[in-house]
Every structure is written in structure tokens, then in C-alpha cells.
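Complex shown without one protein chain; remaining protein chains in place.
Entry: chain A
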């Protein structure tokens, strides 16, 4: 029997009873969008349904003319025959899980999520459901996030070391979400100014407007280079690594903040001097715990290498399948 709430289609994950897609890859009429990252929030849909906390970021990403309906977390609304509500996923500002209720059955699509606390967004909310669709970006037990306070200690020690050696500390991080989380984590710890690459400026302002406490930041001036930047901390998107933009730092120590930095080979292959393990996705324990917290009788795993998580969950007595299996 076809699932009335979940149907993977080429355009994206479709909800037949509700007549909408979640994070569609191709333009559709009704789109429920979990968060503002480019691979989830795409332009061209006729109507968007998003969490109110992320409205500013969505407008920035989608452009003003887009028809956007915003809802508070937990506020129910109806699409087709389905009662829908959005709940915090803890991934980034305004990120949401999608709860769908139809004919007495509840399905939750996690979107991207993490279980660690994050000063830029509401924490992940476990929602009891019959079917839980979970992401699986870091679905191996080697991914276990260290406490954030410890990572920030390491990051500050690195910055201090760079200042002592008179080199610029260039920290690469995703421009939306990761950069602002790092800044917000640094805010209570530092009084020094953090320099920002141009790609981070507007997005960081939007976080400030949303009421997230940030340390003092300054745009990296176009003409600034060389000795003027010795000992400074600069945040930049990964795309700037190896680009002509880097030439302004004759002496720089480079670092990348990402969950992938947990594995030494990943760091060495990308050629960064340092790797800081900071992820906005759930680690292995976070994934397993969230599956357990959902109480769901059926688990679908999507995004990433699902095989190991599916097999492990099945061995733990869960009825788990890769989401792709639903389509075939």
C-alpha cells in the first residue's frame, strides 16, 4: 500500500495527502522548507511554508517577492488533508522538523538536526510519532562530538598562538549557521574583534537582528593585507581557501570548523593546519538517541551513508529502512 504521507519523488520528498513537498529540489506549488541552507531552500516555488524564527534568513535567500507563510514553532496549520506543524531541530536559526498528522497517524521528518545546545537557535524537540524520517550525515560511531566548551578552548589557544607568532588565524566555516554559531559561542569569551569575509557580513547581521548575541565583528577591509592582519582571527567560507583572496595573508594558519574534522585523514587531505570539530548535524549517539526518543515504529534514514545506521537500528530492534526503499 502506498504511503499517504511520504513519497520520494525526483523533485523531492512529497506528501500525497497534503499536496506539498518538503525541501523540493525542483520548483513546485507548495513547499515546506526546513531551513535556509541552499540545498534545502531553493528559489522558484510558488508558495513556501517556514518557521517564523527563520523568516529573515528565508527572505534573504529566496528574495522578497516569494510568497512565504511563516508559523511559530508548534503552531498547527492545514495543507490538503494534513495537519502540519514545525518544531525546532536545533540545526540553525529557524531550522525545523516537520510534523504531519493524517488519519490518526503521525509522521515526523527531522530535516537536518543536532542534539547539542546552540546559542543561535531553539533546541531540538523530540516529538512522539509513528514514523520518523532521520538524516544520517554523520552515521558512524566514530563521529562523537566533543563538548563545545572544549572546542572553543582549543580555538582560543590556536588564536593566541597565532597572535604570538604574528600570523593571521584564518578559520574556514560555512557562511550560514556555522559561522554565526561560532561567533555566538565566542561572544561571552572574548572582547577582541573578529574579522569577517564579505560573504558572512549580511548573514551575521540577520542573526544580530534576530536577537543573537555576537562579539564585535568588522568586515575585512578590501585593502587590508600583510602585517596589518597579523594576530587577527578571520572567519571565511571554505570557498575562499586556495583562492586569490588568500594572497592578502602572507603568513596565515588555516583551520576548518566541521564535523568532518573528527577524522585526521579528512583534515590532512584538505590541507588545513588545524581542524576543529564543530557540527550542526547529529553525531552517531545523537542519531540513535533521537530514533529512540521518537518512539516510532518505523524509521526511514535519508541523507548520507544510510546503510550502517539502518543495519544498526535493525539489530537494535527498530523497523528501519533507507528512505530510498520507499520509492521503489
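As a convention for this text, a contact is a pair of C-beta atoms (placed from the backbone, for glycine too) under 8 Å apart; a residue touches a chain by one contact, two chains touch by 3 or more; residues count from 1.
One rule holds for everything that comes next: contacts and distances are computed from a predicted model.
Of the candidates "Iron complex transport system permease protein", "FXSXX-COOH protein", "DNA ligase (ATP)" or "Phosphoserine phosphatase", the chain left out of this view carries the UniProt protein name "DNA ligase (ATP)". Within the full complex, the residue among A:47, A:140, A:187 or A:321 touching the omitted chain is A:140. Here one chain is not drawn; of A:25, A:156 or A:263, the residue touching it is A:263. Contacts to the hidden chain, counted on chain A, fall at residues 140-144, 262-266, 268-269, 271, 273-274, 308, 311-312, 315.
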